[in-house]
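Let me begin by handing over the structure; questions about it come next.
Note that one protein chain of the assembly has been removed; the remaining protein chains are unaltered in position.
The block that comes next holds chain A.
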Amino acid sequence: MGMLFPQIVAGLSNGSILLLAALGLSLTFGQMGVINNAHGEFMMAGAYTAYVTSTIIGNKAVSLGVALVVGFVVAGLLGLLLDVLLLERMRNRPLDTLLVTFGVSLVLQQLARDIFGATPVYAEAPDALTNPVTVFGYSFSAGRLFIFILSIVCVAALYAVLKLTPLGRQIRATSENRDLAEVSGISTKTVDHITFFLGSGIAGIAGVALSLLNSISFNFGTTFIVQAFLVVVAGGVGQLKGAVIASFVLGLAQSAIELPTSASIGQMAIFLIVVVFLQFRPQGLVSIRSRNLA
């Protein structure tokens, strides 16, 4: 028990980081089949937002709160711009969006390098989040606890939007049957734009939150993007719960494997776990049943 408990906590914390990074991705991938390679750079945009607000606003807690909101909007607008300018014309060839968004990520990274310089910067966290908190005699990093709570809040908020609001109903209708949604009077084009705004905005929030743990540089997003993709693949398309379960399972597995071996073995193992898992469920953990052969 002495070893197990902190390890589970570390795993849950890793899982919540994965979840935050993958949540927006899973939304846009599930909705439109768009694989957004620039998702990591939207996170980077959120992280730099946190840096900018921390230099403007003196109070660190206020700065973090403002950054979460502004980061959401900044990243969301970037996503909206991307969708309107490029992705909209590529709805019938989703695989190509992977490469287009890779180009976007190259441009955004270079843009960040030119604006903020190549050396990493830091957004100072509020003191309350840098000190460890003690629960049941174990001490945790308060920053990681904050990220854990934030990830749960984000999932709950997104779930509420999808299940309870008219917008959410339209999003679900579009992702389940685009043509039928269109003939039912839903403007699928508008719904796509809003979905992309939401998904990218969540990336911005993730970036702000993860800037508490990491230094911010132009390749901030690349650290998370590959694993976030794996979460989406393992979780299955179009359902939030798939992404949630996959994040925490992979997070726990990674910390369990990393401890006796090394971080590099852990990452390799995560990959192998996902490939083996896809042998049993090629469509991911949670898939919508349909009569499609593909």
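Here is the rule we go by: a residue touches a chain if its C-beta (ideal position, glycine included) is under 8 Å from a C-beta of that chain, and two chains touch if they have at least 3 such contacts; residues count from 1.
Going forward, contacts and distances are computed from a predicted model.
As stated in its UniProt record, the chain not included in the shown complex is "Urea ABC transporter permease subunit UrtC", which appears among "Urea ABC transporter permease subunit UrtC", "Extracellular solute-binding protein", "Iron-containing redox enzyme family protein" or "Signal transduction histidine kinase". In the complete assembly, the contact with the undisplayed chain comes from A:M90, out of A:I57, A:V73, A:M90 or A:I152.
When the full complex is taken into account, the listed residue touching the unshown chain is A:V226, out of A:V62, A:I149, A:L164 or A:V226.
Contact with the chain that does not appear here is found for just one residue of A:I17, A:I35, A:A50 or A:V286, A:I35. Residues of chain A that touch the chain left out of the display are 29, 33, 35, 86, 89-90, 93-96, 98-100, 102-107, 109-110, 113-114, 222, 226-227, 229-230, 232-233, 262-265, 267-268, 270-271, 274-275, 278-279, 282, 293-294.
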